[in-house]
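All protein chains but one are shown at their positions in the complex.
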Amino acid sequence: MTELFGIPMPVLSGQILLGLFNGAFYALLSLGLAVIFGLLRVINFAHGALYMMGAFIAFLLGQWLGLPFWALLVVAPILVGVFAVAMEKLLLRHVYGLDPLYGLLLTFGVALVIEGMAQYMFGVAGKPFSQPQALSGVSMIGGMILPHYRVFVIVVALITCLGTWALIERTRLGAFLRAATENRPLVEAFGVNVPVLLTATYAFSALLAGFAGVMGAPVFQVSAFMGSNLIIIVFAVVVIGGMGSIGGAIASGFLLGLCEGLTKVVYPEAANIVVFAIMAVVLFFRPSGLFGKAA
Amino acid sequence: MTEPILQIENLHGWYDESHVLYGVTLEARRGETVALIGRNGAGKTSTLRAAMNLLGRREGSIRVNGRETIGMPRHKVAYTGLGYVPEERGIFASLSVQENLMLLPSIGENGMSVARIYEIFPNLRERRRAAAGTLSGGEQQMLAMARVLRTGPQLLLLDEPTEGLAPVIVKAIGSLLAQLKADGMTMLLVEQNFHFARRLADRFYLIENGRITDHFDRAGLEAHADRVADVVGV
Partner (left out) sequence: MQSTDLYIRPELGQGTRRLPLQALLLAAGLVALAAAPFLLYPVFVMKLLCFALFASAFNLLLGYVGLLSFGHAAFFGGAAYVTAHSVKVWGIDPVAGILLGTLAAAVMGAAMGAIAIRRQGIYFAMTTLALSQMIYFLFLRAPFTNAEDGIQNVPRGHAFGLIDLSQTLNMYGLVVAVFLIGMFAIWRVINSPYGQVLKALRENETRAVSLGYRADRYKLGAFVFSAAIAGLAGATKALVFQIATLTDVAWQMSGEVILMSLLGGVGTLAGPSVGAGLIVTIQNYFATTGFPVNVVLGLLFILCVLCFRSGIVGEIAKRARR
């Protein structure tokens, strides 16, 4: 058995894979958070709850309608997106002119309500959600153990993140978003329907969160609070990466997942807190974050 | 007589809590260049911002091509035919020059083609992939005008297009505006620089403390020279 730094290859590679797997979720969620904050100037605390919503909707639709995983991957996020449209139009729009802290508090309240309702309806225990048949099983490549589902998630998440990045950085629609992030009223005065842009941006980010939720369901337990602890780590990721850059959010997400995975091998007790510890260190030396602009 | 393209009547405007415009009335007829002259803080920029629904509260009437724009949602105002070149240019720094140029939605049929724009502004074509924030002040001003010309406006609102620019650039902008005027464009030109405005404008409004105090055409330039000197210290 080959070893690297005294750690057997299968163990190391397994943890790296796991790290990237967790990182995929960090990346998807921090991407959404960064996009929402950039344009709407709102820290969407509800992002974890939207993630959970995606998982729960997938669970329910799977139970009631027997939809296959592939269908759930499409339908559940869309439903989360629809909910997000309602949330933006009814609630969020009222805090746009205010201090961003109000947005944080408002979405925190929404998260409490969503999670509380989920707890009320489904209890605290996790619901089982089986992996799709086609993706179960593992492959062995060069001493590395590769569970198919996890590789699938990593690849899909990466493609989604890069696709979103391209959409924002390389298309005219993305140009609207980037310009509005710089100067919202002016873009609106030039004739761009900014209110719709805001709603669509929020809904799209929510869709990404819901999508992550569906992908997470087979691995993590579908439970009312599955999003709430995740969101705090994502906050740390976003503070580390800085919210100015989409690419930075994606890179930070995967990188920090990787760090977490490696820490589990080397010093398992610290795995839970390594992201926070890194955040503390980064803040000390580079307050605006690794990829952020000094703000 | 055909209706003026722009008719502002008794416009009152507020910026947050402060009352900045007190019953401004002015108009611009088709093909004309109208100058709004005043000092810093006189209300020139606020008037233009009011026309684009970028000011806070407004009362009164702003009609473009006969359509009342007060009460219209902000993102619909431009489609009445307005092309806005803001003070400080309003360039989106993180977008490329090309993206800035192509960003604005078309509002009229006779928008300048990109090819023609690059003909008129060759340095914009050279720098089209650069981030717009890296452009010099003069280049940004060119970009601000170019992108608006692409959309096909009937009325150009220009807020201090020469502010802070080198004389050679100012001259180039002057030529550009003169050419546009010769081609029939209607323009509302806001300026502190009276010399610049004087070469282009057909009619002049003087604004002080949010009120229009004088109004005259080219024939009245001599007679009002003292008033102009009062208002902009020329």
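A and B label the chains in the order they appear, each numbered from 1.
Rule of thumb we're sticking to: a residue touches a chain if its C-beta (ideal position, glycine included) is under 8 Å from a C-beta of that chain, and two chains touch if they have at least 3 such contacts.
Just so it is clear, the model here is predicted, and its values are computed rather than measured.
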Chain not shown, its touching partners among those shown: A
Sole contact to the chain not displayed, among A:L91, A:I145, A:L167 or A:V266: A:L91
Touching residue (missing chain; options A:L65, A:V113 or A:V155): A:V113
Options A:F220, A:F235, A:F254 or A:F291, residue touching the unrepresented chain: A:F235
Those residues of chain A which, in the complete complex, touch the missing chain: 37, 43, 91, 94-95, 97-102, 104-106, 108-117, 119-120, 229, 232-233, 235-236, 238-239, 269, 272-273, 275-277, 279-280, 283-284, 287
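Keep this in mind: only the chains that are shown with their structure count from here on.
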For the chain B and chain A complex, residues of the former touching the latter: 52-54, 73-79, 84, 86, 90, 92-95, 99-100, 102-105, 107, 151
In the complex with chain B, residue positions of chain A that touch it: 172, 175-176, 178-179, 181-183, 185-195
